[in-house]
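One structure, pasted below without further comment.
Yeah, one chain of the complex is gone here, protein chain that is, but the others are all in their spots.
Letters A and B mark the chains in the order given here, with residues in each chain numbered from 1 onward.
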Amino acid sequence: MILFLVIGATWALLYVPQDYQQGLTNRILYVHVPVASLSLSFFPLMAVAGTITLVWKMKLADMVVKVAAPLGAWFTALALASGSIWGVDTWGTWWIWDGRLTSLLLQFFLLLGIISLRSALEDSDAAARACALLSIVGCINVVVIKYSVDWWNTLHQPGTTFGMTSDQPNGPEFWIPLLIMGIAVALFFAVSLILATRNEILERERRSQWVQELVQE
Amino acid sequence: MTPASVDTSAQGIATRASQSLTRAVMLDGSDLFCERDDRILFEHLSFTVTEGQVLQIKGSNGSGKTTLLRILCGLNDSYQGSIRWYGQALEAQVEEFYGTLLFIGHRVGVNKVLTPLENLRWTCSLQQQVADAELYQALAKVGLRGFEESQCFTLSAGQQQRVSLARLLISDARLWILDEPFTTLDAGGVSLLEGLLRSHADAGGAVIVTTHHELRVADLQQMTLG
Partner (left out) sequence: MNKQRVSTGQAFRATLQRDLLIAYKRKNDMVNPFMFFLIVASLFPIGISPDSERLAEIAAGVLWISALLASLLAMDNLYRADYEDGSLEQLLLSPHPLYFMVLAKNIAHWLVSGLPVVLISPLIAYMLNLPSESYMTLFVTLLLGTPVFSLLGSIGVALTVGLGSRGLILAVITLPMSVPVLIAGTLAIEQTSNGASLGGYLAILGAMLVASISLAPLASGAALRISVN
């Protein structure tokens, strides 16, 4: 993962030719695009894990829901932040009510709702199932939100030509580092999810024998 | 529907008279295990309740009495083990079970702004059709004559408990599950409820009740938790 991250980052930051229009700012897209596309996968992931929690009562699935929510919030926040930094140069402003940004923002709010529901419910079993249910409802909702926001956006800004697709790098010297960064971020996501789940398992099983033995080593 | 039920109840009386020893097992649980907040409430818990029997559950505070009752009702499903209703897994026949179950919990299910009459009408109407005359009659029997039309927040806790007890008079549920029904009742209420339990058991129904009260019922079975 680190290898990919290092290669991707250096390539993207140092060797990719500057975009003739956007200059150096373009380079943040190498972080933004992978992070943003991954952050879209959180709700489906949580909904699947939530269904497993509700139907089969598998504790591991609940742990995934639990650790994915804050992770997803971070990813979404990072995507929003990198997007708005990129926006400063491209659009001339930190924030515009672009369709993608708006639906990401709403997804961020929904994730915050799940996190705060989890922290408010004392009983861990009830919290697990409530959050699982909310993840499923949220996942359906995120899809509806996405479509309705796009629709709202196209009607409100019929003349806009900006959008990220047109600005995406197109030659191989652009997309190879992007691909590497994509793999790197995906690996980063997987590793952090696994590490966080491991922590969660250790915390929940803190009274069991194997954890005690592990601590003593 | 109607003739069939008449038939079974008539049959029920006949069988009870002739073969009182072979009454059907209504509800039984085996090897129940429940853990709450990393604390084991009970494990390897087994019981059977037959028709005509009263099962009294005792135990100190926090020993899981209420949790057990809620598990039996299906309100709480964080347990392991199996519960059977007439020998079949309970989960497979929840609707039939709920059609003949009467549960009065710690919170008795009496809305404060409604009158006893309106409360009773709604809770009963979830299970069976009841005429208003019968509601009045039941409320009179539990000692609420004259209070039928006053809002429940003007009543005492014991009177509100009595509103819920009126359901016992109306319902034809075969299984009653009652959580501490004696706590707020006065002496008159206690003997009224005891009478109700006795006649329900005599008619072939079963009761599962948590209380520390000494019950005087013919076929009493006791179980202590914790």
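In this text, a residue touches a chain if its C-beta (ideal position, glycine included) is under 8 Å from a C-beta of that chain, and two chains touch if they have at least 3 such contacts.
Predicted model, so just to flag it, every value in this text is computed and none were measured.
Across A:84, A:141 or A:197, the single residue that touches the chain missing here is A:141. In the complete complex, the hidden chain is touched by one of B:111, B:150, B:184 or B:221, namely B:111. From the options A:60, A:126 or A:214, the residue with contact to the chain not on display is A:126.
Not every partner is drawn; the one left out touches chain B at residues 1-2, 5-6, 9, 73-78, 95-96, 98-99, 101, 103, 105-114, 118, 121-123, 125-130, 151, 172.
Although one chain is not displayed, chain A still touches it through residues 54, 106-107, 109-110, 112-113, 116-117, 120-121, 125-126, 129-130, 133-134, 136-138, 140-141, 144-145, 147-149, 151-152, 155.
Rule of thumb we're sticking to: only the chains that are shown with their structure count from here on.
In whole angstrom, the spacing between the mean C-alpha positions of chain A and chain B is 51.
Per the touch definition, chain A reaches chain B in the complex via residues 123-125, 207.
Partner chain A is touched in their complex by these residues of chain B: 37-38, 78.
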